[in-house]
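Beneath this line is the structure, given in structure tokens, with notes to follow.
Note that one protein chain of the assembly has been removed; the remaining protein chains are unaltered in position.
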Amino acid sequence: MTKQLKIGIIGMGRIGKLHGNNLAFSVPNSKIEAVADLFLNDEMRAWAQGLGVQKIYNNPAQIFSDPAIEAVFICSSSEAHADLIIQAAAAKKHIFCEKPIHTDADQIRKALNAVEKAGVKLQVGFVRRFDHNHKKVRDVVASGQMGAPHIVKVTSRDPEPQSIEYVSTSGGIFLDMMIHDFDMVRYLSGSEVTEVTAIGAIKIDERIREFSDVDTAIVLLKFENGAIGVIDNSRAARYGYDQRVEVHCDKGCVQDYNDLIDTTIISTKDGVRSERPKWFFLERYNQAFIAEAQEFTAAVLNNTEPSVTGIDGLMPVLIAKAAQKSLDEGRTVKLTEFA
Amino acid sequence: MTKQLKIGIIGMGRIGKLHGNNLAFSVPNSKIEAVADLFLNDEMRAWAQGLGVQKIYNNPAQIFSDPAIEAVFICSSSEAHADLIIQAAAAKKHIFCEKPIHTDADQIRKALNAVEKAGVKLQVGFVRRFDHNHKKVRDVVASGQMGAPHIVKVTSRDPEPQSIEYVSTSGGIFLDMMIHDFDMVRYLSGSEVTEVTAIGAIKIDERIREFSDVDTAIVLLKFENGAIGVIDNSRAARYGYDQRVEVHCDKGCVQDYNDLIDTTIISTKDGVRSERPKWFFLERYNQAFIAEAQEFTAAVLNNTEPSVTGIDGLMPVLIAKAAQKSLDEGRTVKLTEFA
Amino acid sequence: MTKQLKIGIIGMGRIGKLHGNNLAFSVPNSKIEAVADLFLNDEMRAWAQGLGVQKIYNNPAQIFSDPAIEAVFICSSSEAHADLIIQAAAAKKHIFCEKPIHTDADQIRKALNAVEKAGVKLQVGFVRRFDHNHKKVRDVVASGQMGAPHIVKVTSRDPEPQSIEYVSTSGGIFLDMMIHDFDMVRYLSGSEVTEVTAIGAIKIDERIREFSDVDTAIVLLKFENGAIGVIDNSRAARYGYDQRVEVHCDKGCVQDYNDLIDTTIISTKDGVRSERPKWFFLERYNQAFIAEAQEFTAAVLNNTEPSVTGIDGLMPVLIAKAAQKSLDEGRTVKLTEFA
Partner (left out) sequence: MTKQLKIGIIGMGRIGKLHGNNLAFSVPNSKIEAVADLFLNDEMRAWAQGLGVQKIYNNPAQIFSDPAIEAVFICSSSEAHADLIIQAAAAKKHIFCEKPIHTDADQIRKALNAVEKAGVKLQVGFVRRFDHNHKKVRDVVASGQMGAPHIVKVTSRDPEPQSIEYVSTSGGIFLDMMIHDFDMVRYLSGSEVTEVTAIGAIKIDERIREFSDVDTAIVLLKFENGAIGVIDNSRAARYGYDQRVEVHCDKGCVQDYNDLIDTTIISTKDGVRSERPKWFFLERYNQAFIAEAQEFTAAVLNNTEPSVTGIDGLMPVLIAKAAQKSLDEGRTVKLTEFA
């Protein structure tokens, strides 16, 4: 049997279990050595045992102090990410961390410094980069065969609104939802955002007004390489998870469309019906979650650089903050204001 | 034979001939009674004779003074439109006028006042409203079946750049090209634009920089009804005329795709090839040009209101000016600044 | 004005008027000199006058004896086609004849002999060859870029069943409906059919059983060039006019899809709806009818050969008869049985 990377998973909520299952069933050269959750319960314990994990902890510290563990998956609640990165780096563990690292840029910088000083690898969970469609668009653009990018467009709409409880503590649409798209436009354009203008609307649930948030938003972007871009977000597409990207270049356009539930078509006198997009991120990015865990595992085992690193964890947060400021102040905001 | 509307065509350039041919071959209840062009030449004369037109003038005034003529098609160069409208109204002729009425809002208002006072009909040539695809999207939205609109998106890209001579006198991308899209978002949303933010880039031809113009642009929009929107334009799609609209509403999304040259698909080991979008406006909006001429003719004969009237000639110009100002000043511009 | 071909139209039923309107509005180098119908009525007279036709006859003989007329469109009822061809040829008129020439092969051969002896041109109305989609498929195959054809497939389904009165005198599904597809497979494959096997079913209207007809049929084909093929027909698709062709070749597959009413897509939680195929032949083959009239006119004026000639009028009838025999006798039938 080939060498297996020994991994500790921190946090056994939905995303922690998702990564755990993928590591167990789809990343043969990984082994879940331990799991930890501050709020460990019987259900988590049963899940871990079902995967054959022996070490089940109620404190991440037990993972950091375990010398058998080479790498950690940080899947705890977001506010703890930066601290856990710092602790993991101190313990010389390689780190896969779910996005966002933190909502405060200084906290992110501190975490990235710790990672750099420790010389461990850090991969941030921007899973969409591993989607077969988006990755293909980016690869075509990056190959240069289409010439320079002119316009980068991302449409990203959730199928149904999150609960108001979720939204109220989410940090707002830009930090919680569009942050993925800010990563995506950097990925697609191969360039940094310099300037944003955001507009928003409350079209789905009036209750979010009291949190100074919006549920529908469009953001204009300028890039260092001279390209321009736009992202639109909605918290409620209703028809599924609408995830499309488009890059218009010197020689034409590269774009992708949604993956559908299936390819069937029903034609009657009442019209032609085809299937909806896959429902949400678990369905749409299922293979991408596996691919990112495989890349992280391979990067550590082969001592190569992951394709999503610390700076990729920082920049989308800065863009999100600029977008929020633009929305709040009704003006265009330059990224240099956040330098 | 049913009653035929007697029409005089002013201007025998490309667009004048286009309307002339459509009236002659596809609008049975119209009759081209006369044509006029200040720069009348043999080629125009031969074209008109080929359609069986007897009265061929070198001055529009001869059309206005001809009592047999009930309506005019103003297809002259843009700067003359407003004056010709005023003269036509004074002569009690019903008016179809190519867009734009004028690039100066006050001139437009003067023309509209003349039309109103004369009690004649005025239809402005925003031909895309008559496109079968865009019209269907608008009809579905307007029916209310999808609920309120949230996001209105328009992609509009020309196949190849116009000549630099053309661009240098065009009035800029917003007044020359995106003006159609400003009309389209009003049509799709059923609401007025209140605020715009424009960004642009020069990605196709550096020579336009000296005209303070751009060849690639995106404009953010806010609407009175609370919806938000975005338009992207490129002077050089390269793959054809890219004309797509999308309206995301309470219950989901209504959108259209490009009409293709044909529906064939060639599959080989090198990939799957399908046809490009129809090449440019003559191909894509061919039927729409016919439909707008039919509507104008029917509106005059039946004394009904055309679906594109004077206010539709004014508003896109104001939005275009706001967009230009936004681009020039790097800030969001409210339409009230142009009241 | 350029030279115009002077045409006489024989028969002013639906198809005669269709051709008349196309000649009048879309074939500038043609002129309808006269029309004739044995059952001339006021409505036909009004239609012809509306087109500005002066000579309105109640007997085709008046057309044949008119020296001003250079060519005829034979649009009478099917059983008269062959006789009218013979009379037209005798009068040295060039001939466009609606399909089928006759249901009896000997009658067709007699008509073709008359045409050949007279040295006039004959184009048969297999309009689908002029469809932009099918023509493109054929052109790609004929270019040789895909290598030799292996499999030729045609799907052809009418939207709604014809009346039982129509069907009872139609000559059966093979002579009335699939005859177009027999022409299409010859056109696509560039080869002659050598052998057919037909199966059929009555799935739509039991009343056609008494006419020994079927409303649903599939026919297997062998071609001289070694390719094989299949056609399926239904009298009632319900969702529109389903007209698709596919040719699988050495290097891959060339196919086309239906033209849709429009390109709009409506996505909601209940699914994704797009438009149906264009409803029937008047909608789908609208441009193709114009193109065939243009080709015939040009072929006569330029003294070139039309792309659909007498042999193309004969072969599909022979194939249809072989298919009917195959269905009746439950066996494979070689075309040599009809030599």
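Per-chain numbering from 1; labels A, B and C assigned in written order.
The rule is simple: a contact is a pair of C-beta atoms (placed from the backbone, for glycine too) under 8 Å apart; a residue touches a chain by one contact, two chains touch by 3 or more.
Only a predicted model underlies this, so the values are computations on that prediction, with no experimental measurement involved.
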Only one of C:67, C:119 or C:330 touches the unshown chain, namely C:330
Which of A:33, A:158, A:256 or A:295 touches the chain that is not shown? A:256
The one of C:132, C:150 or C:325 in touch with the missing chain is C:150
Spell out the interface residues on chain C facing the chain that's missing from view. 148, 150-151, 153, 157, 195, 197, 199-201, 203-204, 216-218, 220, 222, 226-230, 232, 234, 237-239, 242, 248, 250-253, 330-332
Those residues of chain B which, in the complete complex, touch the missing chain: 237-240, 242, 267-269, 271-277
Chain not shown, touching residues in chain A: 1, 25-26, 28, 49-50, 132-133, 136-137, 140, 146, 251-259, 261-269, 275
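Convention: only the chains that are shown with their structure count from here on.
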The assertion on chain A/chain C checks that the Cα superposition rotation, as a multiple of 5 degrees, is 180
Where the CA atoms of chain A average out and where those of chain B average out, how many Å apart are those spots? 42
Starting from the mean Cα coordinates of chain A and chain C, work out the distance between those two points in Å. 58
Calculate how many whole Å lie between the centre of chain B and the centre of chain C, each centre taken as the average of the chain's C-alpha atoms. 39
Identify all positions of chain B at which a residue touches two or more other chains, and write them in rising order. 251-253
